[in-house]
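One protein chain omitted, others in place.
For subunit A:
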Amino acid sequence: MVVQKGTERVKRGMAEMQKGGVIMDVVNAEQAKIAEEAGATAVMALERVPSDIRKAGGVARMADPTIVEQVQNAVSIPVMAKARIGHIVEARVLEAMKVDYIDESEVLTPADDVFHIDKKAFTVPFVCGCRDLGEAARRIGEGAAMLRTKGEPGTGNIVEAVRHMRLVNSQVRKVVAMSPDELMVYAKELGAPYEILLQIKEAGRLPVVNFAAGGVATPADAALMMELGADGVFVGSGIFKSENPAKFARSIVEATTYYQDYERIAELSKGIGTPMKGIDMSHLGPAERMQDRGI
């Protein structure tokens, strides 16, 4: 009997199973359990959440394998982990540890300022960030099986994630309406692989799931991203930087599922404490903008 592992369908399918769910950043086993209990569909194991990476400065790397392992042992939901952009070996190490998904992430300091990882060469699937359809199509071309907006991580400010989700979706609509000759020129403008754009045109949608990430700080933020067409939500600093993480996490999960039930969102947004403080984009210098890394 022929058994095939690591196929495109199995990699992309894993992300399909996450749809409508919330993937939460956690830094230890205890947080992972809180996330699972709240109804997270997966956790992202890392050493520091993005807002702490911002504060700490220096070089941010793949998490200590001990943390990843502790999180894997603590929960039965999928465990994701971040590798630096272009860091083939960090990714291979995470694959060897059998993490369920690798985030080749701009939240960490890029290891390669030109190339991303050739993700097709791996059995483990990858998720990558994107700000527009050009980036999205390049990452898919490299083998990413899931996308997410970059947003601006660790800011608690949703504006960049909104911008990226709206832009990608409007560009997808444009591609769908284009004639084949227009498509080639648009591929040139976006720096996107023509074949990927053609696939999008034929299918009428992106070939992989696209989640919202980077700045989700409240249940209403999560619901807003679903309203704008996100397939699900990543929450980084928002949960464990809030006053009551367990309740906060649960509220974000419910707001994501019931994103058009406004009475329910009002109800579950009561008494969940203060969300993280947040940063206005005008206070971030060019060097502090994580979204401009690895484009």
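FYI, a contact is a pair of C-beta atoms (placed from the backbone, for glycine too) under 8 Å apart; a residue touches a chain by one contact, two chains touch by 3 or more; residues count from 1.
Please note the rule applied: contacts and distances are computed from a predicted model.
Within the choices "Aspartate--tRNA(Asp/Asn) ligase", "Amino acid ABC transporter ATP-binding protein, PAAT family", "Pyridoxal 5'-phosphate synthase subunit PdxT" or "Cytochrome bc1 complex cytochrome b subunit", the name that UniProt assigns to the complex's undisplayed chain is "Pyridoxal 5'-phosphate synthase subunit PdxT".
The chain not shown here is touched by just one of A:Ala32, A:Leu46 or A:Ile77, and that residue is A:Ile77.
Contact with the omitted chain, checked across A:Val3, A:Ala177 or A:Ala287, is made by A:Val3.
If you put the missing chain back, the residues of subunit A touching it would be 1-7, 9-10, 13-14, 16-21, 36-42, 76-78, 95, 98-101, 123-125, 253-254, 257-258.
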